[in-house]
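Some notes on the structure that comes next.
Only a portion of the chains appears, each positioned as in the full assembly.
Chain naming follows the written order as A and B, and within any one chain the residues start at number 1.
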Amino acid sequence: MPLNFVGSHILSVDQFDRESIERIFAVADQMIPYALRQRVTRVLEGAILGNMFFEPSTRTRVSFGCAWNLLGGEVRETTGLKASALAKGESFYDTARVLSGYSDLIVMRHEKMGSVAEFAEASRVPVINGGDGANEHPSQALLDLYTIGRELTDQGKTIDGMRIALVGDLRYGRAVHSLCKLLGIYKDITLSLISPEALRLPESYIYSLRMAGHQVIESTDLGQGLQSADIVYVTRTQEERFESPEEALRYKGLFRLNQAVYTEYCEPNTVIMHPLPRDTRAEANELDNDLNDNPNLAIFRQTDNGVLIRMALFALILDVADQIEQTSRTVNWYTAKRF
Amino acid sequence: MPLNFVGSHILSVDQFDRESIERIFAVADQMIPYALRQRVTRVLEGAILGNMFFEPSTRTRVSFGCAWNLLGGEVRETTGLKASALAKGESFYDTARVLSGYSDLIVMRHEKMGSVAEFAEASRVPVINGGDGANEHPSQALLDLYTIGRELTDQGKTIDGMRIALVGDLRYGRAVHSLCKLLGIYKDITLSLISPEALRLPESYIYSLRMAGHQVIESTDLGQGLQSADIVYVTRTQEERFESPEEALRYKGLFRLNQAVYTEYCEPNTVIMHPLPRDTRAEANELDNDLNDNPNLAIFRQTDNGVLIRMALFALILDVADQIEQTSRTVNWYTAKRF
């Protein structure tokens, strides 16, 4: 049964079937003129987002806040755990009961797995999981899938039947795990998994993908794995999940995609994605700056799409998707052309 | 003489007489539909709150910001002292002169006693004390008293004539001290003070309460002290005010209110309050989670009431209480039922 978004918590990609995904993507499409600053809407004027990042983050925090502002609402936020009552022995239950009195919807990030679900249970307003440690970050998975869909559509292709290569730390990469789960609701996908032996995608994901009828090929060779991919999704080594920085260092920089590799092994239109941030330091550099002018580098379209997806989730949960245009007008200030 | 709120600083509960308290509570009542997200008002659209928390805080900071947003205004804020000019040798005078050029009203918290009054003297806009160390936190005292009033009214009782038990660290608890001051303007109250000998309520408060005609009974026994209370107000040990964490630890967990104690010693409708956060760690746990489903647990109604009280203070100081409804409309988005 498709998810009834109104008033729901968004905690895991497991909540979505194909129909609910398509509903999110349709609303995200509707948000394009607002995110492009062609139009302004005030549909959430007077509504308050509680943007509660108990684990600090710039990009995701600002993206959620921006999405809310673009709908006309106000943002109250917190960054970091140290000064919070949670650090003085307060339970997630109490924190949730209190903070949910201050806002219409809460986005929460916390390093502890399962923390956001525990919080949501006690919250009196809808909660979106903004990342709970190694567990889930559903809006990232949605924006990745939405980007894949839009990029393929531009090439006359579809997610059904695509060939995608996943490169790097497939063991700890939360974004990759959630994406693999979502791919289970599509058809006939070929996945090429490229990673060091020690950082393979966990068996359970491979099993599920195969059960969904997809073809999964594993490889430890970048060039070979990349061949005939429509999409290549590169990840950084998830340093913070390893036991020591030294251990992580052994895997940094093993697979590096640059223009030379791209030219030799990719298709002319292979789309390049990455959950960001990419580590441009010499010892890592998994996605080289010499690709910055390659029109198939979709990494910044990905982050732009994040705003659309988050606007769509807000609009669906608060049941205002149908009211966006009524309260809208054209933008009256200068907007950059390259936007 | 009752306080003329317009343009005034709110620094201490000593500023209030019964008439001004009743004026605040009447305006707070008027704010209920806005805090419940039944209606939206834009009465402060274009006004800026300077939410200056030089001592970090999540709950109080977000509560003030939320109250301002609910009136339609914008919030600029700061958290922590380290990066501020105060840490580079700037005086409170200079900080106040500068920051008051940026906003229409300032809420300030700073760990130093008296700092907010010093700041307010130089400020060109009204200042609300958001907590100055062990000294004052007037909006907390107001929300406590407002909660007591509403809870008692629901039971057909009044603050005049009530019986209240105060439990725990009565020596250092700022919230308890301010509440005791405010109770001085009511009549015929019976106070049961329950604390370890070393953490008794300071004599000066007891003296003032008795001078106001109230009955004060001290006890070191929880069960005995709780008997026949209309309200029981539990506090946590104010760890940060003790000379060492070890010393504070001696007093943690001495008095624990849980459902069993409640059933044995309280009245069927005794209202349970706490200034929050409650410390749910095993060694403290002054207010047990097994009370969470007890309908008389008013601790989250307390924090919700904090938003109403802060909205009321803002509206009175900026003289817009009479304009709220003119700029209001019904909410157009989903609002949670349990809210």
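The criterion applied here is as follows: a residue touches a chain if its C-beta (ideal position, glycine included) is under 8 Å from a C-beta of that chain, and two chains touch if they have at least 3 such contacts.
Fair warning: this is a prediction, and the values are worked out from it, not measured in the lab.
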Full complex stoichiometry in copies [only 2 chains shown in place]: 3
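As a convention for this text, only the chains that are shown with their structure count from here on.
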Whole-Å separation of chain centres (CA-atom averages), subunit A against subunit B: 40
Sites on subunit A touched by subunit B in the complex: 6-7, 43-48, 50, 74, 76, 78, 82-85, 88-91, 93-94, 97-104, 124-126, 317-320, 323
Of subunit B, residues touching subunit A in the complex: 37, 40-42, 56-59, 61-63, 65-66, 69-70, 72, 74-75, 79-80, 276-281, 284, 289, 292, 300, 303-304, 307, 331-336, 338-339
